[in-house]
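Right, chain A next:
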Amino acid sequence: MIKLKNNQYNSKKKKLDLHVPKYFPLILTIGFILLIVTIIASLVLGARVVSFQELMDGLFYQNQDSYGANVVQKRISRTIFSLCCGVALGVAGVLMQTVTRNPLADPSILGVNTGAALFVVVGISFFNITTASQYIWLALIGAAVTAVFVFGIGSMGRGGATPIKLVLAGAATTAALSSLVTAIMIPSQYAMDQFRYWQVGSVGSGSWDSILLFIPFLLMGVLIAFVSAPALNALALGDDVASGLGVRPGVLRVFAICAGVILCGVTTALAGPIGFIGLLATHAMRLVIGPDLRFLIPMSALAGAIILTISDVFGRLLGSPGELEVGIVTAFIGAPILILLAKRSKVRSL
Partner candidate 1 sequence: MRNQTVESNFIVKGMRQRRRRWIFVTSLLSILVVILCGGMLLLGNTIYPVDVVIRTLMGEDIAGANFAINTIRLPRMITGLFAGFAFGVAGYIFQTMLRNPLANPNILGITSGSSVAAVFCIIVLHTSNTVVSIAAVVGGLITVIVMYLLSRGRSFSIGRLIIIGIGMQAMLDAVISYLILKSAQQDIAVALRWLSGSLNGSKMSEVLPLILIVVVFTPILLALGKQLNMLELGEQMATSLGIATDKLRITLIVSAVFIIAIATATTGPIAFVSFLAGPIANRLVGASASNILPAGLVGANLVLFADLIGQFAFEYRFPVGVITGLLGAPYLIYLLIRMNRKGEL
Partner candidate 2 sequence: MSNTHVFRAERLVSGYDHKTIIHGIDLEIPQNKISVIIGANGSGKSTLLKTMAKLIKPTEGDVTLDGKAINKYPPKELARMLGLLPQSPVVPDGITVADLVGRGRFPHQSLFSGWSKQDYEAVEEAMAFMNITAFANHDIDELSGGQRQRVWIAMALAQQTDILLLDEPTTFLDITYQVEILDLLTNLNRRYGTTIVMVLHDINLSARYADHIFAVKEGKLIAEGKPTEVLTSDLVKTVFDLNCVVIPDPISDTPLVIPKGRYHVKDGDN
């Protein structure tokens, strides 16, 4: 009798696992509420806190003379931009971590950001490239080349790409690339001054133009991520099992890494290097809803958007009357998480 009950329970649990994670609707609801709160906070708060009237004026483009309304309008584009960046980085984080089966795989740790930076700086210094639409492509190529390079080094030898090997390969590559970046920049006062701002990731420059540039890449990357989620679930069980389930691991990996690189490369090109979002969003969500990528990918996107935007709001409040760039804020929230992960994981898996 008891045995039977147990069986029933087990099969029921299994069914639940296959479908919707426990409390998923609740978590989703909380997520959306948080998102709305975040958006409102991002519109209202900052060096100047706007009133409800000003917010309404700004949102519906009335009373254009009001200073507050103008502030709100500036913040609208900034907020949308930061949400885009957050989604991109959140999804990129999940993809990278899944493909490498490595909990520490984040674009900033893997040196992908610096790779993008190097190509952008080369473009600015040697090829007179000035518009964002041009250096998006450079950043993408830079990010892709670096990603391939770092994974190449990190996966040599026994055990494949273990976290410690990847992190070190990333750190070494970052160090190498930043030397190059500095070497190229120093002769040019102009590039140096530009770069000083770009080097700290910020969403303050987010304009409608940059959002329009962003959208196609964002859609492409997110689409690939969603489509490949079930196959990636299979990949998480190991290459052999995945092959048995009819997935081609090699092709899938290339696709997923491409999507990850596109997402973080474009973000880096437009906003500068913003670290740790992928790490934070993915780990937080995995704790709450479990490892099923069909849910983890959208939830990480949501979490990334919320975390990045909230960090930006904090940056604006803390740095008032100026601002604390969001890249600095995320480094401060993210680095402790990295340390915590390192502390908790077993020595073997490092």
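How these were chosen: all candidates are chains of the complex that A comes from, given by their letters.
Definition applied: a residue touches a chain if its C-beta (ideal position, glycine included) is under 8 Å from a C-beta of that chain, and two chains touch if they have at least 3 such contacts; residues count from 1.
Computed from a prediction, not measured in an experiment: that's the story for all the values here.
K.L.:
Please name the candidate from 1 or 2 that touches chain A in this complex.
P.N.:
Every other option belongs but stays apart; chain A touches 1.
K.L.:
Quick one: in the complex, what on chain A touches candidate 1?
P.N.:
Checking each residue of chain A against candidate 1 gives 104, 108-109, 153-154, 156-159, 162-165, 167-169, 171-173, 175-180, 182-183, 186-187, 192-193, 196-197, 199-200, 275-276, 322, 324-325, 327-328, 331-332, 334-336, 338-339, 341-343, 345, 347, 350.
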